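First, the structure itself, so that you have it in front of you.
Missing here: one protein chain of the complex. Every other protein chain is in place.
Going by the order they are written in, the chains are A, B and C; count residues from 1 in each one.
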Amino acid sequence: MDLTPTAEQEAIQASIRSFLESELPMSRVRAIAEGAPQELEAPWRRAGELGFFGLAVPSQHGGTGYSVIEEMLLFEELGRALAPGPWLGTVLAAHALAKAKGDREAARRADVQAGRSRVALIDVEEGASGSEAKDDRFTLRDLVVADAARAELLLVLHGDAVRLVETSAAGVGISSGQVFDATRPVARVSLEAVPAERLPASAHALRRIGTALSCAEAVGASARLVELSVAYASVREQFGRPIGSFQAVKHRCADMSVRAEAARAATIYATLSLRDESDDRDFQLSVAKVLAADAFVQNAADNVQNHGGMGYTWECDAHFFVKRARSFEAILGSSRRHLDAIAARLRGA
Amino acid sequence: MDLTPTAEQEAIQASIRSFLESELPMSRVRAIAEGAPQELEAPWRRAGELGFFGLAVPSQHGGTGYSVIEEMLLFEELGRALAPGPWLGTVLAAHALAKAKGDREAARRADVQAGRSRVALIDVEEGASGSEAKDDRFTLRDLVVADAARAELLLVLHGDAVRLVETSAAGVGISSGQVFDATRPVARVSLEAVPAERLPASAHALRRIGTALSCAEAVGASARLVELSVAYASVREQFGRPIGSFQAVKHRCADMSVRAEAARAATIYATLSLRDESDDRDFQLSVAKVLAADAFVQNAADNVQNHGGMGYTWECDAHFFVKRARSFEAILGSSRRHLDAIAARLRGA
Amino acid sequence: MDIRFTPAEERFRAEARAWIEANKPTDLPDSRDLAVRRDFDVAWQRKLHDAGWAGISWPKEYGGRGATLIEQLIWFEEFARADAPEPATLFVGLNHGGPTLIACGTDEQKAEHLPRILRGDTVWCQGFSEPNAGSDLAGLQTRAVFDGDDLVVTGQKIWTSFANIAEWQELLVRTDPEAPKHKGITWVICPMDAKGIEIRPIRTMSGHDEFCEVFYDEVRIPRRNVVGRINDGWRVAMSTLSFERGTAFLAHQVRLCRMVEDLASLARVTPLATGAALDDVEIARRIARLRAEVEALRSMTYRSVSKTARTGVPSAEASIIRLFFSELQQRVAALATEILGVDLLDLDPAGSRGRSDADPVRGEWAWRFLAAFSSTIAAGSKDIQRNIIGERVLGLPR
Partner (left out) sequence: MDIRFTPAEERFRAEARAWIEANKPTDLPDSRDLAVRRDFDVAWQRKLHDAGWAGISWPKEYGGRGATLIEQLIWFEEFARADAPEPATLFVGLNHGGPTLIACGTDEQKAEHLPRILRGDTVWCQGFSEPNAGSDLAGLQTRAVFDGDDLVVTGQKIWTSFANIAEWQELLVRTDPEAPKHKGITWVICPMDAKGIEIRPIRTMSGHDEFCEVFYDEVRIPRRNVVGRINDGWRVAMSTLSFERGTAFLAHQVRLCRMVEDLASLARVTPLATGAALDDVEIARRIARLRAEVEALRSMTYRSVSKTARTGVPSAEASIIRLFFSELQQRVAALATEILGVDLLDLDPAGSRGRSDADPVRGEWAWRFLAAFSSTIAAGSKDIQRNIIGERVLGLPR
């Protein structure tokens, strides 16, 4: 039992961090959010070259041959950097295509792994109104999807089925307007009997991986929020003292770090239980999602408060985290849904 | 519109406070709680002589001729003093007997108003399992009732019916043992087809009065808790400074006073709306009960925290408030029930 | 004690309600263009003025309504209940600048400014906060030295609304850097067209330009523009911070109450897996608690105004009410975003047209949520409010 990263994992995480610090610093994230999406292109391509999208894909299929643990480290760093782009959909597509046979799918896999195809994730509950799978065609009405407007592919999870749709296909409608979270812009997606390739993968399995990785992203962001607050509170002075010396601010920072630590420990444990296929992995993932959502949402709000008037400005980065926290809470199951799942387990016990 | 007491009301409240400070100081409350119930007898009789039990009873029926507002002031002071004894049941019995005709009931009324008969309150929901009214007999199984062991009468609210039962009657079983809140000891009460006089009063109306008055009691206690914390934090020193100068303690005290103020304003408004028979009085009473429960429970806990190790001892008064707060939450509808009532109103709106 | 109003007060309420209903503008400009907004505010204020409603809390001798505290409370309640628009760009003049002149101004200053403020002819802005003097307002460092008949001002102010359209600014400057920090400040009327003033907009987290930074480079202001005594500006500023003595707060309470009702409506039309969100027991109880709290807020405000009416001095509970309100507002907005879930993320009304018909304010929640962050920061953060409650209301040691 060891919940700390190995020396190799630490080195991987450090190299990802330094990659993101140089290729996707906050100034570039801001530029992308403020209307220059092309700023993402170079780092995205470079991430593909470095194998970031296929970390857990076996090396005989062109991947890096690591596991979901290394992906977790990647997503923690993505969260820390508040990286824009459809990372989750693309990485899950790489998972879904890992066992693919046939040339077309192998080519797709290569495109996805190389960052040539960006993949937006659509999670449709089975029986959701307006969704329908018929032969090789898929229909879906008016769903809010992150990063859909700039993706080449859509990865559609529907019940336990996994499908890929090309956004250029006839019948695909993607309309985007003003969005709440500009670092993860949503679009309204409608699919009208579009061609949809069924992949030999389980949507439930992909949802589990997606939950673990998005929790890791939230953990990275939550920890980053502690750093941002501590840094500001250490230098900003009022009444002739750094504001971090006031208990109100100090204790708020302490609570932020408690939340970030709890969320991180829960996420690491859940991801390990997923890797090891433990019986309680769904429970552990629900635990992680609840704790991570709490940490991200609360830390983002507390970070605004700690920055005072500055925290309320566009110029300060605090608001991007506030908005992303709400994006996180809204995907792959709200805290409410995960709490209900835990409660059902308690009732059955 | 004026939510502050008149000069006369202020004088009444001040005289009640000084009566309680001299007749029921905390030292006597402690003695009563620690096993000397007889210590309550003299103050109780004296309260009867002063007309405290019949404040709202018209003067032609031997009462003082005030209203529920002055009763509210009384209960605020009772809460402040953490007074033991079945005040609520006795005052509600005086209300229920106010319109009584006939010699027997008039004699009862005189006994109750004079403090010769102490009355414990039993609130039974209609259709509660084990309760049954048949002819002039009442049956009830195993209910937890405050102050029942030292009462001469039981005031039973059942649906909209109001009944009086003598605790000396055959079929009345009252068993008391170790209790959680020694300033308001409960007993288990069972009634086996006991004679029960039906009074010409509405149980719903009495519940409303009871809710207003018990909220006032909680408000008095909540405000007292602020005073106790502030007094201790102003003199207790650690690290060479009074602990009240530390923001952690100061802000906790500030939050306590916010809760106490909110509960007080809500209780005053609700009691006035009750007196004036406003259409929204039930809503206002629910608001008051929710706010008062929150204030009492949280302030009691925060007061322990502010007292540090001392707060954890029997010698410090803090624990008596913690326990009474739970007694309050458990009577005349939990916060949960009142929130459900407010929610039902929102659903209907 | 009484929750009822007198017959005269009820008549006042009926009169106010009828007038507001009949006269309130309904064509609130959609534009964020401040010139457009100013024209709108001026027209509305002129209407109020001509009907005798302008300056509800101003004394009659200065053209105000001279209403009693209870009448003011009724007015603000009715105003908010009718959702009548606040004259936003005129707020500082009507509620800060004007009242300060009434309390501390010279006859000349009063004659020049008060009628114009009341009619909406002039826009005022506030120059109090500085980048390094926020919570610690008295630590302000914008310097002013006397040079002949002028004050020469150099420094910077921040969080100034409408600086770019205002004619005048209530400005706090440090005139004695040697004195203790509360003792060397002067309150002065700054003409915003003076040479040496530069204004830069500040974008807020919602992406809108709500505030400005104002830079002063040797700006000359006539000495006669000083209000009150030189170096006594702190007291001058404090004297009017509580000018309306809590009555205007009723408008906030009414609006927040409507926000809670909106929240219940949102929950009523938002489907969850198990039914409408309002049928989810947990969500329903959380909304019910917010509804209870906003009702308590009204009672607290009534009580605070009652105390002030009785004693004549502002009630100490104002900071308690402020704190309770600001955190409550955040809880309301946060619960709405939780209920909205993924629908929060799309701000495009066209995209969610199907849903928005059922709930006209659905699209507003994102803005309300972001705006609510300022309520525990602006005009004294929640930490400062708790200090004030602890020290000034409860008497705890500093």
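The rule is simple: contacts are C-beta pairs under 8 Å (C-beta built on N, C-alpha and C of every residue); 3 or more make two chains touch, one makes a residue touch a chain.
Because the structure is a prediction, the values reported are computed rather than measured.
Asks: Among B:6, B:59 or B:313, choose the residue that contacts the chain missing from this document, as touch is defined above.
Replies: B:313
Asks: Just to verify: which one of B:181, B:255 or B:282 makes contact with the chain not shown?
Replies: The single option touching the absent chain is B:181.
Asks: Touching the hidden chain in the complete assembly: which of A:40, A:144, A:291 or A:310 does that?
Replies: Candidates A:40, A:144, A:291 or A:310; residue touching the omitted chain: A:291.
Asks: Quickly run down the residues of chain C that touch the omitted chain.
Replies: Chain C touches the chain not shown through residues 280-282, 285.
Asks: Footprint of the hidden chain on chain B, which residues?
Replies: 125, 142, 144, 146, 175-181, 186-188, 237-240, 243, 246, 248-249, 301, 304-305, 308-309, 311-316, 318-319, 322, 326-327, 329-331, 334, 336-337
Asks: Kindly note down the residues of chain A that lie in touch with the hidden chain.
Replies: Within chain A, the residues touching the omitted chain are 1-6, 9, 69, 226, 230, 233-234, 241-242, 244-245, 247, 249-251, 253-255, 257-258, 261-266, 268-269, 272-273, 276, 278, 283-284, 286-287, 290-291, 336, 338-340, 342-343, 346-347, 349.
One rule holds in what follows: only the chains that are shown with their structure count from here on.
Asks: In angstrom, rounded to a whole number, how far apart do the mean CA points of chain A and chain B lie?
Replies: Spacing between the chain centres: roughly 53 Å.
Asks: Which whole number of Å gives the spacing of the CA centres of chain A and chain C?
Replies: 39
Asks: Among the residues of chain B, pick out those that touch two or more other chains and give their numbers.
Replies: 247, 251
Asks: Two-or-more-chain contact residues of chain C, please, as numbers and ranges.
Replies: 383, 386
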